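Left out: one protein chain. Kept in place: all the others.
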Amino acid sequence: MSRLNKFILPLGGFALLAVLLAVGLKQAPEKGIIKSPLVGKLAPAYSLPDLMQPGAVVASDDLKGKWHVVNVWGSWCFACRDEHPMLLAIQQEGVVPIVGIDWNDEEAAGREWLAKLGNPYARVAVDREGRTAIHYGVTAAPESFLINPQGVIVKKVTGVITPKIWRDEMLPLIRGVAGGGQ
Amino acid sequence: MSRGVVFAATLSLFLAGVAWAVDTTPPIPDPALQERYVTLTHELRCVQCQNEAIADSPVEIAAQLRREVRESLIAGQSDDEIRETMVSRYSEFILFKPRWSAKTALLWLAPALMLLVGAFIALRVVGRRRQLLETDDSVVDEDGDG
Partner (left out) sequence: MIPEIGHFALILAMLLALVQAALGLIGPRSTQPRYVDAVPSAVAGQFVFTCIAMGCLAKSFIDYDFSVRYVAENANSALPLFFRIAAMWGAHEGSLLLWIFVLSLWTVAVVLRARTLPRSFTARVLGVLGLLSFGFLLFTLATSNPFLRLDPPAPDGRDLNPLLQDVALAVHPPMLYTGYVGLSVAFAFACAAMIEGRLDQTWARWTRPWTTLAWSFLTAGIALGSWWAYYELGWGGFWFWDPVENASFRPWLVATALIHSLAVTDKRGLFKSWTLLLAITGFSLSLLGTFLVRSGVLVSVHSFAADPARGIFILAFLVVVIGGALGLYAWRAPSLRSEAGFEMTSRESFLLFNNILLVIAAAVIFGGTMAPMVSDALGQGALSVGPQYFNPSFALPALPLLALLSVGMHAGWKRGNLSRVKREVLFTGVLALALAVAIWLGAYGGRKLLMPLGIALGLWIVLSSLVDPVDRIRRKLSLPLGVVGMAVAHLGLGMTTIGITVVQSATLEIDRAVAPGETVKVGEYDFRFEGTKAVEGPNYSAVQGTVVVGKGGKDIVVLRPQKRTYWVQQNPMTEAGISASWNRDLFVAMGEDVGRGAWSLRLQVRPLIQFIWWGALVMTLGGVLSGLDRRYRQPKKAARDAVDAVAAEPAA
């Protein structure tokens, strides 16, 4: 009997492996997308130059007490172009203000981009050296952070905010409805 | 879809062929710090081009992360503190060397454990075969070597 058990082991081991691979397959579309450890934590503070009003400062304190979205973008970023209409739509809805952070960009190029495509942001900050972005664990653009009135990041969107993500994952959180996690 | 687009965009950016090796900053004057800098920048994964260390990645965020490491070292932080800061923002994914914890204990101990098991198996098998020698009168064909 013990002899038989020994030879069944490889098959049993492989069955486990197959299950693991199947689970891995299901999770595959999200490989490479880092799950942010900042979700559920206080959003890092920042105080950055204002892109649209030279000399002014955009600080994280400015929007404390209100739901808002922090959106990291750049004029060099192709996907941000895809996302832009959605951001304008969110601005139209008027539910939450969006703070833009122009990341690793030339200020002139950033302003030109907004002039050409429209400005969906309540405030736009410039992060030329990428320090704030790193504090937020940004890996690429566009990335967005949904922050609640207490200043806690409740959701991070890696990549473009699609209508589906906005409707099904972000709005419910803002409205206090159950559902819509990360 | 959006995640896929970002991932594909950055992936294609990388796969399309990028240069390596762009640390333009001069070495840290203190050789001990410089050595720690080299070690740490090889331990941290570039979060954009995810299959390179920040020491080797040419993208801007890698250079900025190297800058973070450099400034932290000069400010007197320990290696563990620097790692912890990075992990707090980017998760354990950013470390090429898994930190020792209950979660990773098995991973780190596995080779040694396997060696122990292997040694045990070897002893058992050899022991049994030595016993069988007494009843084994087969002749070994010495053609070639085997």
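General observations
A and B are the chain letters, set down in written order, and residue numbers restart from 1 in every chain.
Operating definition for what follows: a residue touches a chain if its C-beta (ideal position, glycine included) is under 8 Å from a C-beta of that chain, and two chains touch if they have at least 3 such contacts.
As the structure is a prediction and not an experimental result, all values here were calculated from the model.
Annotation for chain B: contacts to the undisplayed chain at residues 13-24, 26-27, 42-43, 45, 50-53, 56, 58, 91-98, 103-104, 107-108, 110-112, 114-115, 118, 121-122, 125-126, 129-136, 138, 140-146. Against the chain not shown here, chain A presents residues 3-4, 7-8, 10-11, 14-15, 18, 20-29, 31-32, 34-35.
Following the convention adopted for this analysis, only the chains that are shown with their structure count from here on.
For chain A in complex with chain B, the touching residues are 29-30, 32-38, 78-79, 82-83, 104, 129-131, 133-140, 142, 157-162, 165.
Those residues of chain B that touch chain A in the shared complex are 1-7, 9-11, 47-48, 50, 60-61, 64-65, 68, 87-91, 93-94.
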